[in-house]
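Every protein chain but one is kept in place in this view of the complex.
Labels run A and B following the written order; every chain starts at residue 1.
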Amino acid sequence: MTNRCAVVGIGQTRHAAARSDVSLAGLVREAVERALGDAGIDGREIGAVVLGKAPDMLEGVMSPELYLADAVGAVGKPIHRAYTSGNAGGVAASVGAGLITAGLHARVLVVSFEKQSEARAAGSTLQRVPFEAPWHGGTGSLFAAVCREYISRSGAPADIGDRVAFKERQNALRNPYAQVRRADITLEAIATSRMLWDPIRFLHASPSSDGACAIVLADEAAAARHARPAWVHACAVRSEPPVSPWHDSVDPRAGRDCAGAVYGQAGISNPIRQLDVAELFAPYSWMEPILLENLGFAEPGAGWRLIEDGATTMTGRLPVNPSGGLLGANPIGAAGLVRFAEAAMQVRGAAGDHQVDGARLAVGHAAGGYSNCVAMWVVGSERP
Amino acid sequence: MKAQGAAEAGGAPQVAVIGFASQIRHVSDGSSDAELLAPVIDRALAASGLSRSDIGVVCTASSEFGSGIVGSVMEVFDVLPCWPPVTHSHLEGEGAFALYEAWVRLLAGEADAALVCAYSRPLASDLSALLALQLDPYLVAPLAPRSHQLAALQARALVDSGRYTERDFATVVSARRAGLTLDAALAQPYVASPLRGPDCSTTACAGTAAIVLAADASASRAAGRPAWIAGMDHRVETGAFGARDLTRSASIEEAGARLELRGAEIDVLEVHAPYSHQELIVADAIGGRIGALNPSRGVLPADPLGVSGLIRIGAAASAVSRGGALRAVAHATNGPCLQQNLLCLLERDRRGRLRAGG
Partner (left out) sequence: MSEPEGRGEHSMSARVRTKYTYEPGLTLSRFLRALGERRVEGGRCPGCAKVYVPPRVRCPACGAGPMTPVPVGDRGTIVSYTVVHVPVAGSPTKPPFAWAWIRLDGADVTFPHLLGGVPVEDIVVGQKVRAVWAPDDQLAPSWESILHFVPVPP
């Protein structure tokens, strides 16, 4: 990287099933104001804004960056729309980091949001029969097939998904921004909850959320004004075709290569030993062991053992999703940026009740499509 | 494909357009997005002299809302050079902004060469009505104004300001639309006063464009003359179009100032003006000494929404690389009444990059 980049401010909304107390602009503004306040700067010091957003049809607002230009303080500035797929929030962060690294701006605001409660757009994701086969399972069932394939390949015990879900939900209790914070969800309740798409049960799954997240990125000179910046040690985005003889939904090369790229940039040769925290994009609990293998924390077929050993709990070798992850809140396009932001919060020591002690190097991950679009970054408390 | 670091002889890396191809269709032959895009990518790569494996960044743009397909980019992965996996991002909107993102990624050292593509089939839906969904969803979108009506508000304001007349609009029209005289243009009925049919761009059935960008080392391998991006800047104005002066473009004035265009010699200016009056506003806001304005005829005769801005950049680059122009500027717009605007400055001679940012 040419110019160094750091996170100097972070803001999130209280994620909820429906934030009917705010408009779209109000939701975004809530996150923006918190990020600017956390950075201790005036919006005028922001040079450019990047807005990450997954499908526009989910809110019924086309190119929302146009309507939101005022709410995010972008009038008279560049506002850039980032999307790609479910990794939109992570892609937005990578665009923001690129603007800093390329020397175009000293401070960039990256914002991502979702307010699905505003539109009933379920029809937009229906199968386009007769041009597509009528499997009518929905996006969740796509993940379920991946999980089923993983279980078949790895021999993972049936309770792994339950154990991850329990861990996520316990962690969410210590995250004031999470939507789902229920102490009454026991391991038993998870294991017996309604089956949605085998092997994914109701309590293995993320909720549908309204929410927004914003971060302030700064170059080295601007970051010098801040007490505890989270330095961006690495950032990468990788996509591959969803259909090809080599596409492996369980272990996609896009994920493996993205991880390899950020580890290489950050000088990480042993991810599980060198990283202190991981915030991974797992909309269903069964995705955790899959991602642990795909992103190089475990050998193929051994990801589930890390869960069995408790390695990914708050007191384990590699806490995964101390925020509660997507099971705590899943504002679709924003969830990727939330992972990136939560990683930064950890290395700034700013994660409050879900802080991992002594976290100095963390990874944030976002994914989308058919597991073929991935974004990741590594942030650290020390300058790279 | 991997980052090469900032320092080359002459300072910071500079990026050039080294390949461009586009296609606009007025009639559908049943081709899908991927089928329309494939030959255009082939031609752009061939023109560039690079191969698929040289591409390290792919930035694409389309309108899912316009096509009705959530995740539509998945359908075109077949034809993108994304295997082995590369840096790829897709944006919902105008292709010129995907080019901006690719430019930034190359400047940041993510790769040496990028492919930028945009594709659009604006007649797959009633896009003029759907564009109302770009407006404030609580206060304005429910009024369901059609895009011609919004543009007409701006044209009306321009006429009322006394700076331009309907005759001036018709002058633009007759210059851009072959075979249409000024008087014939003025004789057409209004679609939304003071705009007549020919004042509004003719929506194409389908459009695709691809541009190959290369940073220094790869640009030196270009098959033709590179068109160097000396600077690029974009700005957005308020979403409340009632709160801005629609008769001028503050965002273009700002972008143009950062590129030092006012009073500068510009051999070719390509303006993305879906309405005739907007060409006047844009040219005024740039304020350069313009040699040729829209020698490509601009978008009035054929407008594949979402691709038109990227095509303007390609046309300006071609003017430099093949047409003998020393300096060309391309303009691209997004949003109602020129709300968001991008300017790209292309030059024949490589020089230090202008600092367009802040």
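Here, a residue touches a chain if its C-beta (ideal position, glycine included) is under 8 Å from a C-beta of that chain, and two chains touch if they have at least 3 such contacts.
Predicted model only: the values in this text are computed from it and were never measured.
> Which of B:R52, B:R146, B:R297 or B:R350 touches the chain that is not shown?
B:R52
> Among A:I79, A:V108 or A:A144, which residue is in touch with the absent chain?
Here the residue in touch with the unshown chain is A:A144.
> Which is it among B:V15, B:V57 or B:V79 that touches the chain not included here?
In the complete complex, the chain left out is touched by residue B:V79.
> Which one, B:G68, B:P194 or B:G323, makes contact with the chain that was left out?
In the full complex, the listed residue that touches the missing chain is B:G68.
> Of the residues A:R14, A:R181, A:R305 or A:R360, which one touches the chain left out of the display?
Residue touching the chain left out of view: A:R14.
> Tell me which stretches of chain B touch the chain missing from the display.
28-35, 38, 52, 67-69, 77-79, 81-83, 121, 123-126, 129-130, 133, 137, 141-142
> In the full complex, which residues of chain A touch the absent chain?
With respect to the unshown chain, the touching residues of chain A are 14, 18, 20-22, 60, 122-123, 125-138, 140-141, 144-149, 152, 194-200, 241, 243-247, 249.
Just so we're on the same page, only the chains that are shown with their structure count from here on.
> Measuring from the mean C-alpha position of chain A to the mean C-alpha position of chain B, what distance in angstrom results?
Centres of chain A and chain B (C-alpha means) sit 32 Å apart.
> Could you list, by residue number, the parts of chain B that touch chain A in their complex?
Interface residues on chain B, with respect to chain A: 5-6, 12, 58, 63-65, 68-71, 73-74, 77-78, 80, 82-93, 97, 100-101, 104-105, 107-110, 130-131, 133-138, 141, 233-240, 250-251, 254, 334-336, 339-340, 355-358.
> Across the complex, what residues on chain A touch chain B?
Where chain A meets chain B, its residues are 1-2, 23-24, 47-48, 53, 55-63, 65-70, 74-85, 91, 94-95, 97-99, 101-105, 118, 124-125, 128, 236-244, 246, 253-254, 257-258, 369-370, 372-373.
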